[in-house]
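Reviewing the structure listed below.
Complex shown without one protein chain; remaining protein chains in place.
On to subunit A.
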Amino acid sequence: MNEIKEKLLKPSKETHQDQIGHLISLVCIGFIGILVVAILFFITTKGLATFTTNHVSVIDFFAKSDWSPSQKGPNGKPEVGALAMIVTSFAVTLLSAILATPFAIAMALFMTEIAPKRGQKILQPVIELLVGIPSVVYGFIGLMVLIPMVRTVFGGTGSGILPATIVLFVMVLPTITSMSVDALKAVPRDYRSAALSLGATRWQMMYKVVLRAATPGILTAMIFGMARAFGEALAVQMVIGNAVLMPTSLTSPTATLTSQLTTQMGNTIMGTLPNNALWTLALVLLVMSLVFNVIVKLIGKRSAFKK
């Protein structure tokens, strides 16, 4: 009897496994946590160095658009104004998302409401394919096909916001579409029968009930698309023109935060102003991605049919 009792009271092998498993996952989480904090800390301190160590004015950084951190400007100081890049980044992001969303909604409606079977069969693989294409390929097509076309039609160099928007449109389309599909699928079937039983046509049912109920989800999809567009570097860099100038038209060469980072990061020395200025651009990108996340959370909270 005592033997059994002893065995029962002693921690078993399984309890040890449990504890070890617990420990391993804690260590992993701790490691990732430290990593994230380190990255945030590093980018933040480096990014702020422009203002603290190099005494660039924060206002100038956000309000001026002359960018030559490695040369002395007319007033004897290097110019570090990122406004042109910020404007261009937002312009390509907004334009591509606004352009892509109607197409994404149309495709999502087709795949969920109009012809779910055929839609899933044909459009699903298309979307997956679009997601799978590496961004350098999109950039390459943009550079080789789009830019000559833009040049022929609009003149100039052919690079700028327009080709970048078109490239990003294709790149964010699958993101927005597949998330819109999820949003539409999450609308309870009950609403559809309710609408039809009140004498709505199928189109009215989709337009006035399903889309309306799915609006928060579709907005979230749009924000995710915008986050993707805002952060895309390579493809944009290949078609944007890479001249840090305030865009004067949709086809004037300019630069985004990301394109400036990718083109310049090999050309600066750690610890110098030109390098710190790039870190500041990275910090702006980081903050923006946080903002996108916060917006998504806020929309999620007000989602219509989650009571």
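Everything that follows uses one rule, which is that contacts are C-beta pairs under 8 Å (C-beta built on N, C-alpha and C of every residue); 3 or more make two chains touch, one makes a residue touch a chain; residues count from 1.
Keep in mind that, in the parts below, contacts and distances are computed from a predicted model.
**Student:** What is the protein name, per UniProt, of the chain that does not appear here: "Phosphate ABC transporter ATP-binding protein", "Acyl-CoA/acyl-ACP dehydrogenase", "Cytochrome b" or "Catalase-related peroxidase"?
**Tutor:** "Phosphate ABC transporter ATP-binding protein"
**Student:** Which of A:43, A:115, A:170 or A:196 touches the chain that is not shown?
**Tutor:** A:196
**Student:** Need a quick check: the contact residues on subunit A for the chain that isn't drawn.
**Tutor:** On the subunit A side, contact with the omitted chain comes from 188, 190-191, 193-201, 204, 208-209, 212-213, 304-305, 307.
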